[in-house]
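A protein chain is absent from this complex, but the other protein chains hold their places.
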Amino acid sequence: MKRYWKIVLLSIITLVVIGSFYIQASLAAKDTLQLELEKISGNEDELKGLTIHGDYGTGNLTKNFVHEVNGETILLNNRSVIEELTTDINSHIMKKLIEEHRNFMRGKDLFPDYFFENESLVVYAGVKRDYKFNSIDFSFDIDVLDKKSNEIKSIPLDLPDTETYGWYDVVDVEVVDGQIILLTRSSLVNGGEEVNEYTFDLENQKLLSTEKLISTIRTDNSWTELSVIHDSSIDPEKYILFKTSTLKDVEKDGYFVQEVTGNEVQVYNIETKQLKKIDFPDELVDAIDLSTIIDSTLYVSSRVDSGLELSQYDLEKDEWGEKKAVDLPKYKNGYESMYTNLMNGKIYTAYLTDEGYELYIGDLRTGKSLYEGKIKVSNTSSKTDELYIHLIE
Amino acid sequence: MIEVKNVAKKFGRKKVLKGVSFTAEKGQITCLIGINGVGKTTLLKAIMGLTPFDSGEILINGEKIHPGTYEKITFIPDTITMLPNMKIREAFTFMADFYNSWNAERAGELLKFFRLNEDDRISDLSKGNAAKVNLILGLALDVDYVLMDEPFSGIDIFSREQIADVFTSHLIEDRGVIITTHEINDIEHLIDKAVLLDNGVILKEFDTEEIRENEGKSVIDVMREVFQA
Partner (left out) sequence: MKRYLKLVNFEFNRFFKLYLVLIGITFVAQMSGVIVESKSYHNQANEIMQEDLLTQSEYVQQYGPMSFLNISESIWFLGTIALCAVTLIIYVFFIWYRDWVGKNNFSYRLFMLPSVRLNIYLAKATTILLFVLGLIALQLLLLPFENQVFKWIVPEVFRTDLSVLEITNLYYLNLLIPKNILEFILFYGAGMTAVMIVFTAILFERSYRLKGIFYGIVYCGVSILIFLAPLLLQASLLENYFYPMELLFLEIAACVLVLAGAIWIGNMLIKNKVRV
């Protein structure tokens, strides 16, 4: 035994050191940053299923976290390499779909825009891209799952004139009266963009029609930017918004700057196939990204000094309604200090006050407050800290 | 008994052994004779499982070689088989560690016989002394067969005499020995059986005593006849 002391000693030290390191690591993993919500007013039930994404900075380190309300705060930086590769932080919607239809969801691009779900169907419409030497071959990859029979039908379709497109993507999938409707957005090799509508017959998987809804062009010094605005949900939607802004290069003090020369907002009714212009006030145009449609009312949230302001527009009657104010008296005005999201008929906003972050949840239709609370960080030893919230879902 | 049956081996295109067969008995000294490069060393390595051969069969006490065989047969190559930075004592400890058949008493006896110091480092030994250590490493094992590759080549005359003395001692007695050499002079009177090897084939295999008594020829006489024919 005496002759083996070196190897025995080294083995024991190695085992003890590495072992105790990992015991310590597993204990410490349970004891990290934890987000907590402290109610000020309202109903805590509103927090159910909510997830807050954000960054937490201490000194020169920033920790990325995901917090499931009433649950765990997961530090994304703390995940191991394999955890990073295997736990996708996909949206709730995608997670739920995978849990319910594991086989159907295999090999699909997991963006909510590509999916549609109602009580009897799940439809997936993605774009397959075959990269060629100097172009991309695009084709649709459409699968329909019958929830009752678990039967999967595929509709293969090659896109024509694929070489004229630089990019092709699906922005929305809907099913209306036994027809699958795809809205696609594409950019042309020669500049400009298009929005096309493809209508398929669900029963015999045939392409019925294609329709060009929007097309923009690019000239030498002016071009148009297109935004497609709709909820990233997989539930049936009736309306979709398009915003086109025309920009121009203008010389100012010897520099070229971009100037917006015109904005146009249109709404497309998927059921009636009607494209209508909306008379949008200039000051609301930039806020349109923060909008949602409930029934036939469009809600747009914009930031004002005292908090937020909600504008509503009736898409059937084509008229603006009265504005509602969401007063956030403690709101500290400043760039990036507020995050707002409109979803599920509610407005969620996390904003910075002198005492830290607060969360407000309000009802869009009534404009009433449903929940207000403080977002607190516990389990941190840091003296200087910064919280920044960038997504609530 | 060591049985070599029809063993063939080539390196690249060169056929080193072309179907070699012979046997070596326990209690006898068998000498493989041939000029350099005729495949003697390859043959010994093949017996020891240190080089694969292409066809044929080699049996030791009726069995193919396996790990346990190395307690029964040992090989003394013409280079030292221990780490150069080892002391002789450490080399002995290594042997005792791994071989059940290591006979420490005999190793000590041999060390005394060769007048070697067990604290000497192997890398510091003269060629003759290194050969002696090599010999001890093989002979101190209680094995049935000892294979020796050119134990006398490149060694001073006194060392040769000492080594030759070992062959007549009780250390060899009832073991089977296969020895290769290209110079028969030193050991002609010791060997029981000669196997003449040339160009990968066995030219003649004979009992030295028989030839001496029946035909009145020495091994060298036979070699002359065979190799010059």
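A and B are the chain letters, set down in written order, and residue numbers restart from 1 in every chain.
Heads up, the rule we're going with is that a contact is a pair of C-beta atoms (placed from the backbone, for glycine too) under 8 Å apart; a residue touches a chain by one contact, two chains touch by 3 or more.
Owing to the predicted nature of the structure, the values given are computational and were not obtained by experimental measurement.
Peer 1: Which candidate, B:3, B:71, B:142 or B:198, sits in contact with the chain we can't see?
Peer 2: Only one listed residue reaches the unshown chain, and that is B:71.
Peer 1: Of B:16, B:82, B:139 or B:163, which residue touches the hidden chain?
Peer 2: Once the missing chain is taken into account, the touching residue is B:82.
Peer 1: Residue-wise, where is chain A in contact with the chain that is not depicted?
Peer 2: 3-4, 6-7, 10-11, 13-14, 17-18, 21-22, 24-26, 28-29, 58-61, 77-83, 85-88, 98, 102, 106-108
Peer 1: In the full complex, which bits of chain B touch the chain not displayed? Write them out.
Peer 2: Residues 45, 48-52, 67-71, 74-75, 77, 79-84, 94, 97-100, 122 of chain B touch the chain that is not shown.
In this text, only the chains that are shown with their structure count from here on.
Peer 1: Distance between chain A and chain B based on Cα centroids, please, to the nearest Å.
Peer 2: 82
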